[in-house]
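The other protein chains are all here in position, but one chain of the complex has been omitted.
And then subunit A:
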Amino acid sequence: MGNVPVPAKHCFSVERLFPMYPRLPLWMQKDKVPAPNQLPEFVKVVEVGPRDGLQNENEIVPTKVKLELIDMLSKTGLSVIEATAFVSSKWVPQMADHTDVLRGIHREPQVKYPVLTPNFQGFQAAVAAGATEVAVFASASETFSRKNINCSIDESMQRFEKVLHAAKKAQIPVRGYVSCALGCPYEGKIEPEEVTKVAKRLHDLGCYEISLGDTIGVGTPGSMARLLGAVLAEVPADALAVHCHDTYGQALANILTALQMGISVVDSSVAGLGGCPYARGASGNVSTEDVLYMLHGLGIETGVDLAKVMEAGDFICKALKRRTNSKVALAKTGV
């Protein structure tokens, strides 16, 4: 595409358009497998700090702080910022102000603000509050599904089917998540085939992108390569994302492995917000700053301004009265 900037090439490439417009001729998307050794030129970073991050912080954050955080992140160049979750405030008090948050943020035109909607009720509330993208969360582990959302994987899929059906009608894109993709705090090992089944179902149901989550951060480049080898046989690379937790310090190595296998969407959380609820005191989400540092060092474009992300990280850490989990932030500010 000649002199078109890389992010634009990415947006208009067949890889990106096809999942949203499945009627594009198949011949256009055939043979577009990533060459080995080749990293993507552009990686989309999905910022989950305001939702996944804050949800796993002990301190309840006032609405205006959440709004300020999202507004700051909106100016960094990030193209997707997970804003909040339309879940029961009884279960997730941190997200009780979901409507106020969604209505209160200053939306940047190029930025998407997906919100979690575990069921049809949540979806309706989200749409009423102005949501233009939603996300659904399934699990590759039966036990985790039952413990986390009180139903089996199958039952959760039925709930999501309702959401997806309604979302399609309302022309609202849906992102799917698969948790426990590399291990479960209850079941232990999770077979790649189980993850593939769930990812494929979500994709077939209409999710434009499936984010594979290493929920307890136990994965290593070895298990990541095995997982992706299995999933890529059923779901195209450009419909996949990785959501790595850094609980065992493996996140960046796992992300690098995913990039080498053709994945070009990475979830991360500003300042590494969000500890691990299964290992007290341990870290959880990988920090956006550290991911960006690696991507930029690899010459991969993201469109994101690292310095501005660090400012947002600094802001939210001060509000939470906690130290950043980002090593880049620690190194650069010397605090």
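Everything below uses one rule, namely that a residue touches a chain if its C-beta (ideal position, glycine included) is under 8 Å from a C-beta of that chain, and two chains touch if they have at least 3 such contacts; residues count from 1.
What we mean here is this: contacts and distances are computed from a predicted model.
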| item | value |
| --- | --- |
| Which of "Erythropoietin receptor", "hydroxymethylglutaryl-CoA lyase", "Nuclear transport factor 2-like export factor 2" or "AP-3 complex subunit delta" matches, in UniProt, the chain that is not displayed | "hydroxymethylglutaryl-CoA lyase" |
| Which of A:Ala199, A:Leu252 or A:Ala271 contacts the chain that the document leaves out | A:Leu252 |
| Touch criterion as defined above, residue of A:Val92, A:Ala279 or A:Ala319 at the omitted chain | A:Ala279 |
| Hidden-chain contact residue, picked from the options A:Ser74, A:Ser223, A:Asn285 or A:Thr302 | A:Ser223 |
| Interface with the unshown chain - residue positions in subunit A | 36-37, 183-186, 188-189, 216-223, 225-226, 246-250, 252-253, 255-257, 260-261, 276, 278-283, 287, 290, 293-294, 296-299, 326-328, 330-332, 334-335 |
